[in-house]
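What you see is the complex with one protein chain gone and the rest in place.
Note that the chains take the letters A and B in the order they are written out, and that residue 1 is the start of every chain.
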Amino acid sequence: MLRYANPSFVLRFVKPAIPICAGLTAILLAVGLYLVFFVAPADYQQGETVRIMYIHVPAAWLGMFAYMVMSSAALGTLVWRHPVADAAQKSAAPLGAMFTFVCLVTGSLWGKPMWGTYWVWDARLTSMLVLLLIYLALIALWQTIEEPQRAAKAAAVMTLVGLVNIPIIKFSVDWWNTLHQPASVFTTSGPAIYSSMLWPLLIMAVGATFLFLTLHMMSIRNEILRRRLDRLTHLAVAAGEARGTASFEPAR
Amino acid sequence: MRLKAQKLCIDRGGRRIVEGADFDLSDGQALIVAGPNGAGKSTLLRAIAGLLPIAAGALDLDGEAEDIASVLHYIGHAEGMKPALSVGENLAFWGAFLARDGKRGRSPADALGAFGLAHVLDIPAGYLSAGQKRRAALARLLVAPRPIWLLDEPTTALDVRSQGALGQVMAEHRAGGGMIMAATHSPLGLEGAGELRLGIAA
Partner (left out) sequence: MSGPLSSLVRREIAIARRIGGGGSMGVVFLLVLVTIVPFAIGPDLNLLRRIGPAILWIASLLAMLLGLDRLFQADWEDGSLDQLQLGATPLEAVVFVKCLAHWATTALPLVVAAPLMGLLMAQEPESMLGIGVSLLVGSPAMTFIGAVGAAATVSLRRGGLLMALLVLPLCIPALIFGVSAANAAAGGTVPFLTPLAVLAALTLASGALCPFAAAALLRRLGE
């Protein structure tokens, strides 16, 4: 398994994999969006705004999926100390943050006609907001620690601490929210999903997943190349100096 | 130009570090500040640069006590290089900031070349080794022309070749009428330099 995690192997693998995934993403999202706008029915209660759901739900799903990817990579970092796991971890954080952010924005747009305001402290949205904060903090951690191995280890531990914490946060937020106001558009008592809505949703979700995979692979590739560039820069700095290998002369 | 000090006394942390230092330096001359560790060599150079107050005595340039700091270069232990900026950007900034009356010196590439560092021009300073960083700091002497150079242990971390390059740069500076005052333990190759011996103040 470690053989496949060799950075050169990864670079060779993603070269054809990126265009394939990108193509699948384009097809799935094109079909999905067509179904969303021209086939799926408007909701009898929510009207056209229900179409936001087809972006909102996949974004929420990927915001959490990215955290799972990041946690698996964090295990790879801690157990095998592998540079590709570091790169996978580092690359997943901004993508997860982006999808979570999209989820929050679409959620508040969806909520506007319901609540009359862009944001209420709804339990689900609030949990996603906390997830976004965790992502942003991890990104800041990556940015602040300059040495990549040390950053990877610190981020890995924080990611796993976050993983354990997320269910607790979710539970606490739910409890906090029910204390104050039970109403929510997103509760399970919402409109039942018919198959005419389910298919577009599934296709959008799969398309968004491929979008994530494409971007993740591109980002991992960039990270591997960035580390190579760093190494080459060190070599270039040394290259201008007098050459010589280390030698040792014993005392007489 | 003539830099003259009479009975210079400098305090640091409430203690007198330098007591009654006299020297006289004019165009093309060099002065080596010698003395054991703790004798106040660095303190003296910092005080001349205006980074420490002078407790007693007189320091004047051509009879004036004003504005000595803006005609001199001070190379201390810290390099003043930002790791995030390229070596060339660092030097270009100091060239612009330390320029006197808008007069620029040699280009960063040229100045680095004098110390055998032309290949790091576009590389962030954070990548440099200790000796390379020191040479990049010394290249600052050339990007902004200033007549007086105060050098605090300039050969720290320098290999033999770079020491030679520094010797040549200093000789050229003196040939052009510049003055050098260096605190050092190692011979710098400054021909005909005077010596100011500092003792530990009682």
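Methods note: contacts are C-beta pairs under 8 Å (C-beta built on N, C-alpha and C of every residue); 3 or more make two chains touch, one makes a residue touch a chain.
Since this is a predicted model, take the numbers as computed values, not measurements.
Give me the visible chains that the unshown chain touches, in label order.
Counting the whole assembly, the omitted chain is in touch with A, B.
Can you work out which residue in A:6, A:46, A:72 or A:108 touches the chain that's missing from view?
A:108
Out of A:11, A:78, A:137 or A:202, which residue would touch the omitted chain in the full complex?
From the options A:11, A:78, A:137 or A:202, the contact with the absent chain belongs to A:137.
Return the single residue from B:9, B:34, B:99 or B:193 that touches the missing chain.
The single option touching the absent chain is B:99.
Which chain A residues touch the hidden chain?
The missing chain touches chain A at positions 108, 117-121, 126, 129-130, 133, 136-137, 140, 143-144, 173, 176-177, 179-181.
If you put the missing chain back, which residues of chain B would it touch?
11-13, 46, 49-53, 69-70, 72-74, 76-82, 84-85, 89, 92-94, 96-100, 124, 140
By our rule, only the chains that are shown with their structure count from here on.
Taking the mean of the C-alpha atoms as each chain's centre, how many Å separate chain A from chain B?
52
Please output the residues of chain A touching chain B within their complex, sorted ascending.
Residues of chain A touching chain B: 233-234, 236-242.
Applying the document's contact rule, which stretches of chain B touch chain A when the two form their complex?
116-120, 123-124, 127-129, 132, 159, 161
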